[in-house]
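One protein chain omitted, others in place.
For clarity, chains are labelled A and B in written order, and residue numbers in each chain start from 1.
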Amino acid sequence: MADGQAHTPNLAHHFDSMDQQRESSSLGMWLFLAQEVMFFGGLFVAYGVYRFKYQEAFAVASNHLSVAWGAFNTVVLICSSLTMALAVRAAQLGDKKRIIRYLVATILLASLFLGVKGIEYTEKYHDQLVPGPTFQYEPDFDQYAVPVTAETAHPNFAGHVHLFYSFYFVMTGMHALHMVIGIGLMIWLIVKAQRDRFSREYYAPVEMTGLYWHFVDIVWIFLFPLVYLVWRH
Amino acid sequence: MSEHGQPHIAPLKTYLNVFAALMALTVLTVGVAYFDLGAMNILVAVTIACIKAYIVILYFMHVKYSARIIWLTAAAGFIWFVLMFALTLADYATRGWLPFPEAW
Partner (left out) sequence: MSAQAKQENYLNAKHTVASWLFSLDHKRIALLYLLTILLFFVLGGIAAMLFRVELLTPGPAVMESETYNRLFTMHGITMIFFFLIPSIPAVLGNFLLPIMLGAKDLAFPRLNLASWYVFTFGGLLGLGAIIFGGVDTGWTFYTPYSSTYANSQVILAALGIFIAGFASIMTGLNFIVTIHKMRAPGLTWFRLPLFVWSHYATSIIIILGTPVVAITILLVAIERIFEVGIFDPALGGDPVLFQHLFWFYSHPAVYIMILPGMGVISEIIACFSRKRIFGYPVVALSSLAIAILGFFVWGHHMFVSSQSMYAGMIFSILSFLVAIPSAIKVFNWVATMYGGSVKLDTPMLYALGFLGLFIIGGLTGLFLATMAVNVHVHDTYFVVAHFHYVMVGGMVMAFFGGLHFWWPKITGKLFPELLGRITVVIIFIGFNLTFFPQFIVGYLGMPRRYHIYPEEFQFLHVLSTAGASVLAIGYMLMAVYLLYSLVLGPKASRNPWKAAGLEWTTPSPPPTHNFSEPPVVKFEAYAYDEEEVYQDDAEPGDKGHG
């Protein structure tokens, strides 16, 4: 039954129809995202185990992060998810101008997020909280909102704080790396859109990049409360 | 194949509503973190995050309008993660249950 369909330049030879091609790429993308869930999942499990084991040190270490920056970035990322969703919608409607406009907005928001992340990393660098040989942390138990004292604290309290920051940098760094890749994809989409490569029938790359971007957003939706909002009362 | 036809195009209002909900939940998750709920703090935080992720997946990622297999794939990733987490934590949570002798 597929034989009757007109051949379109965007239909690869091994597919019978545009529908089959579109459904395949969408399933492929979702499988890729399932894979990504498990990739970040390994990190979250490791973080979860340590947070369970060293609750006090992790609470204290988390209190050194700025909730304001974290919350600001959460808002920025949700905005970028909205503009991305609207870019995909524009693609569905075949509106080339809007695709480009919304993609540019998404890229700007993403850059803003990365800029803030840069500020946060720099602060941590000045406080010598970057994990590794230069890491310096002297516990000051009088200062903490967390109920832990020099007597009750684990002898390796500073080590546990070091662990927290190892995870903070690896997890947010891995997330930022995914964002950089996403920005690259969006630039590629803008070039393609400029060359009129998309149409109402063919816009799979926009849709797939959108899925990827929303996934990156979801990772942050979990990272923010789990890393920034430990023991804030 | 052709009975699937054109994909569903959600109205603009849907996206704006989802956006508003995500914002509200962000405010909620920050606010609730400043109340002492004991062990419930983490549960509330994770629950809110799950709700946010769920509506992103449903509306922004169009799973609401997608085939069952997409729905299943998305769910599989999360279910597998939960099982990995649960079984790993089953070890750490029960390690102290069996007291070790202080000296042989």
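Basically, a contact is a pair of C-beta atoms (placed from the backbone, for glycine too) under 8 Å apart; a residue touches a chain by one contact, two chains touch by 3 or more.
It should be emphasised that the depicted structure is a prediction, and the values quoted were computed from it without experimental measurement.
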{"item": "Candidates A:11, A:43, A:104 or A:183 - the one touching the absent chain", "value": "A:43"}
{"item": "From A:24, A:66 or A:111, residue that would touch the chain that is not displayed", "value": "A:24"}
{"item": "Given A:11, A:75, A:112 or A:170, the one touching the chain that is not displayed", "value": "A:170"}
{"item": "Touch with the omitted chain, as defined above, among A:53, A:192 or A:232", "value": "A:53"}
{"item": "Touching residues on chain A - with respect to the absent chain", "value": "12-15, 20, 23-24, 27-28, 31-32, 34-36, 38-43, 45-46, 49-50, 53-54, 131-133, 154, 156, 159-160, 162-163, 166-167, 169-170"}
{"item": "Hidden partner chain, residues of chain B it touches", "value": "69, 76-77, 80, 83-84, 87-88, 90-95, 97-98"}
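In this text, only the chains that are shown with their structure count from here on.
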{"item": "CA centroid of chain A to CA centroid of chain B, Å", "value": "15"}
{"item": "Contacting residues of chain A [partner chain B, same complex]", "value": "1-2, 16-17, 19-20, 22-23, 26-27, 30-31, 33-38, 41-42, 44-45, 48-49, 52-53, 67, 71, 74-75, 78-79, 81-82, 84-86, 89, 92-93, 210-211, 214-215, 217-218, 221-222, 224-226, 229, 231-233"}
{"item": "Residue numbers on chain B that touch chain A, as the complex places them", "value": "1-2, 4-5, 7, 9-10, 12, 15-16, 18-19, 22-23, 26, 29-30, 33-36, 41, 45-46, 48-49, 52-53, 56-57, 59-61, 66-67, 69-70, 73-74, 76-78, 80-81, 84-85, 88-89, 92-93"}
